[in-house]
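For reference, the structure discussed in these notes is given below.
Yeah, one chain of the complex is gone here, protein chain that is, but the others are all in their spots.
Residue numbering begins at 1 within each chain, and the chains themselves are lettered A, B and C in the order written.
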Amino acid sequence: MSYRVGIINVTGYAGMEAARLLWKHPGVELAAITGRSLAGQRLGDAFPHLAVYGDTLISPEIDVEVDIVFSALPTAESAAACEPFVRKGVKVVDIAADFRLKAPGAFEQWMGKQHPAPDLLPQAVYGLPELNRDAIAGANLVANPGCYPATSILALAPAVAAGIIESQIVVDAKSGISGAGRGSGGGFGYSEVNEDVSAYKIASHNHQPEIAQELGALREGVEPKVTFVPHLVPMTRGIHATCYAPLKASVSNDEVRAIYRDFYADAPFTRLVGSPPHTKHTLGNNMCLVHPVVDERNGMLVAVGVLDNLVKGAAGQAIENMNLMLGLPQTMGLDLPAVYP
Amino acid sequence: MSYRVGIINVTGYAGMEAARLLWKHPGVELAAITGRSLAGQRLGDAFPHLAVYGDTLISPEIDVEVDIVFSALPTAESAAACEPFVRKGVKVVDIAADFRLKAPGAFEQWMGKQHPAPDLLPQAVYGLPELNRDAIAGANLVANPGCYPATSILALAPAVAAGIIESQIVVDAKSGISGAGRGSGGGFGYSEVNEDVSAYKIASHNHQPEIAQELGALREGVEPKVTFVPHLVPMTRGIHATCYAPLKASVSNDEVRAIYRDFYADAPFTRLVGSPPHTKHTLGNNMCLVHPVVDERNGMLVAVGVLDNLVKGAAGQAIENMNLMLGLPQTMGLDLPAVYP
Amino acid sequence: MSYRVGIINVTGYAGMEAARLLWKHPGVELAAITGRSLAGQRLGDAFPHLAVYGDTLISPEIDVEVDIVFSALPTAESAAACEPFVRKGVKVVDIAADFRLKAPGAFEQWMGKQHPAPDLLPQAVYGLPELNRDAIAGANLVANPGCYPATSILALAPAVAAGIIESQIVVDAKSGISGAGRGSGGGFGYSEVNEDVSAYKIASHNHQPEIAQELGALREGVEPKVTFVPHLVPMTRGIHATCYAPLKASVSNDEVRAIYRDFYADAPFTRLVGSPPHTKHTLGNNMCLVHPVVDERNGMLVAVGVLDNLVKGAAGQAIENMNLMLGLPQTMGLDLPAVYP
Partner (left out) sequence: MSYRVGIINVTGYAGMEAARLLWKHPGVELAAITGRSLAGQRLGDAFPHLAVYGDTLISPEIDVEVDIVFSALPTAESAAACEPFVRKGVKVVDIAADFRLKAPGAFEQWMGKQHPAPDLLPQAVYGLPELNRDAIAGANLVANPGCYPATSILALAPAVAAGIIESQIVVDAKSGISGAGRGSGGGFGYSEVNEDVSAYKIASHNHQPEIAQELGALREGVEPKVTFVPHLVPMTRGIHATCYAPLKASVSNDEVRAIYRDFYADAPFTRLVGSPPHTKHTLGNNMCLVHPVVDERNGMLVAVGVLDNLVKGAAGQAIENMNLMLGLPQTMGLDLPAVYP
């Protein structure tokens, strides 16, 4: 007997990616999918790459019994949709940013509107199993990490936890265009972003407090000061975070690599690699590859992380969280090669 | 108990794609993989996207018992590697072009060298299940179709078989760069082929006789005259074939669509679609999408086919053939959504 | 003393490309530029790549004296804007499709609305100097060719004029995404069209009658039946047209090349090349490269043409026409290398 999953807003990239990945998941079935603009259509007609789903229909609402719900609505629209499910005891993974920031007022400050269900914030667990596996397993509401934070935190966590770096951290992140979402309109037209790199929201992106919050939770007394600059690069999928932090004391590459290896010894989806990783090595699967390097001349740690923003940075991570929440094996349905080249 | 598969030349794009697709195949196991330049390395070290394979090593030769062998060597090198397996009764799928052309002298004419095992040519079955399912099921040696021919033949076969088009056919095909292979060198450097479209081997590509041969076998007395022009477009994967043939008599779009629907009624991987298909709708899976349109003003059939050149155009097709040859369900391991966007 | 040029709608890709190319034109000055949505802004603020223009402002209307006007408005909006200038004797180049189709009712049939100034159609000259240089020089209203027709006609004209091909013609055209225009919205988002090829408007694009009309004018009694299929490929600029027509009689490659060489002997911007041309070889300049090949096996002519859709396919062509209309040297301001790689 398999668990029943509902996806709210299958029409965005994260929602349709969840449907793609769930197709072969042996422990669950896709019981309901919603998408306002396409309600009533067959999933495979609306999105030909999902034609395997045959007659599955897109509904306006989740109106059948489900064991767990993924919300792939845009940030600041998602909490309101998640709330009724949480209140009636259905497990929820919110892929949007609505339940991530814990500090009172943080949501209001960064999203520019009131949170619709602030009383639910304390029970929301930040859904990065490399840090919070047990808490996720016991949670009813999981805040799935942002794609930039997932990459950045995984690149930096072992160094922060080990206490080898100063708190002044730079995260220079490069994202494929799908991170901007499906309905993101004119600024992301092909002719505008092809053959182009640009930064945006320099030191003002709402993923900055998310990174700082989670890194700060890793070690007593640490308050990371994160300068976060996201960039758009002309590719569809992939995030590459290059993180920089001054080392507190001299440490060798071997020592740093040992710290990382230990930290991720039990993490099935985060892997230490021996040369600079390529985003393409994770295209379509749930892996995050990390690669720390010591810049000895300057006493600086450079830590690189890469992943697929729609998988480990969104839908794959949601499924990994679901597995833990439902008591299924953590890797179920997710142990896949990447698509290369 | 699962069947044991060997891949010769896992270091090319078709070979590594076979490894990727076989990872989750429930009926077989990957028992041996070869790759001269990388022999002795772990597969996942050589190709990080295949890290799931853990300790699997690349060997210089297939030196264990296997039930079936895929050869992913370059055309004109493959036959010699396939020959010993065929002779000792191991089933073989040749992904290269070495066993495709049946006419005496055709291999010599188009490849410019002697065939090393011409006595095996008569037993080789052209591995397109939409045309030859039963023959493939009984074959010991299958010639896997070329990526351009697979697309073109699937776009045209119903029309040829129904006798509704004249024999003067134009196939204008557009391919992603991975079709040129992994070791294809300087002419395919990023800066040279990015932001560029060009034709090549105009009316002189060795896929032309392959298309003509297989279309000609579909109907008594038909000798298609195929003008085939391949083009390179700046993407990694995907083939789009636009095929043109004068209609013998007036026929409506509905009639043509009915002919196509009937022809592919039992084909799990070729699907008639109602609007021009996108190569991206098949990225990473084994589907071929076809779309015929009648140009009524000019009495011309326009038939479009799209697929992923490394899957239905190479490794996925090889696995589909393998399934038939081993008596497994045709779709086993291949019923996957595409990766989109 | 230089002539004064006005550009209507500098905010589209064709309009801004005209501004780019005119910057170094020694015979004219840019006297007025309009763009409703950006009126009042400095050109270089609205479009940073045009920062060389310094304080030049975008106006709502052309309200200064000009010698010639380019309209870069969308098709079916342009004629109304051109009309007053034509009526008061200002020379006009319409980059849109509004004055191209001559047959009564053709505009209505293909654009789906009434032409606002049908009485001006007879005086409009089709602005392809390779065919109509003298008429353009004497014209007050020039209909600048569409990007697809320019490429296709230049690829086929010598063969049609020489009478060596049958009238059943296939034009398979591939275009970069900028051909869809700047305001073209969601269907052309990066993540949707990257790594993708697709056909659209199969045998129903309004460039089809334009190609047929102009080819038909090349030789007495010829009525070309053109099957035209446009495709989008993932690049920003460039058009590649591959044209197919049965040869009436056997003819050698050398003979065909001689026909083309003679036809374009005096054409400064259309050049016969000896191997398949790359769109990239014309990026940013006004060249069209043509390459005819005889498919001897099948008695078929394959003629390739490539150009930059925004230059020889739009703004550069408009300037070439302007040069002729103003009595300036045909190549003035346009004899530029392409940008490569």
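Methods note: a contact is a pair of C-beta atoms (placed from the backbone, for glycine too) under 8 Å apart; a residue touches a chain by one contact, two chains touch by 3 or more.
If you're wondering where the values come from, they're calculated on a predicted model, not measured in any experiment.
Visitor: Considering the full assembly, with which of the depicted chains is the omitted chain in contact?
Guide: Answer for the hidden chain's contacts among shown chains: A, B, C.
Visitor: Could you tell me which of A:170, A:217, A:258 or A:326 touches the chain that is not displayed?
Guide: A:170
Visitor: For subunit A, which residues reach the chain that was dropped from this view?
Guide: So the residues of subunit A touching the unseen chain are 168, 170, 172, 174, 176, 191-192, 194-200, 202-203, 225-227, 229, 231, 233-238, 240, 242, 244, 246, 276-280, 283, 293, 295, 297-300, 302, 304, 306, 341.
Visitor: Of the residues in subunit C, which ones touch the absent chain?
Guide: Subunit C touches the chain not shown through residues 13, 16, 19-20, 23-24, 47-53, 178, 182, 195, 236-237, 271, 273, 277-278, 280-285, 287, 289, 335-341.
Visitor: What residues on subunit B make contact with the chain left out of this view?
Guide: 13, 176-178, 180, 182-186, 188-195, 234-236
Methods note: only the chains that are shown with their structure count from here on.
Visitor: Mean of the CA atoms for each chain, then the mean for all of them together: which chain is nearest?
Guide: That would be B.
Visitor: Report, in whole Å, the distance between the mean C-alpha point of subunit A and the mean C-alpha point of subunit C.
Guide: For subunit A versus subunit C, the centre distance works out to 46 Å.
Visitor: What's the distance between the Cα centroids of subunit B and subunit C, rounded to whole Å?
Guide: Comparing mean C-alpha positions, subunit C is 38 Å from subunit B.
Visitor: Residues of subunit A touching 2+ other chains?
Guide: Subunit A, residues with two or more chain partners: 13, 178, 182, 195, 236.
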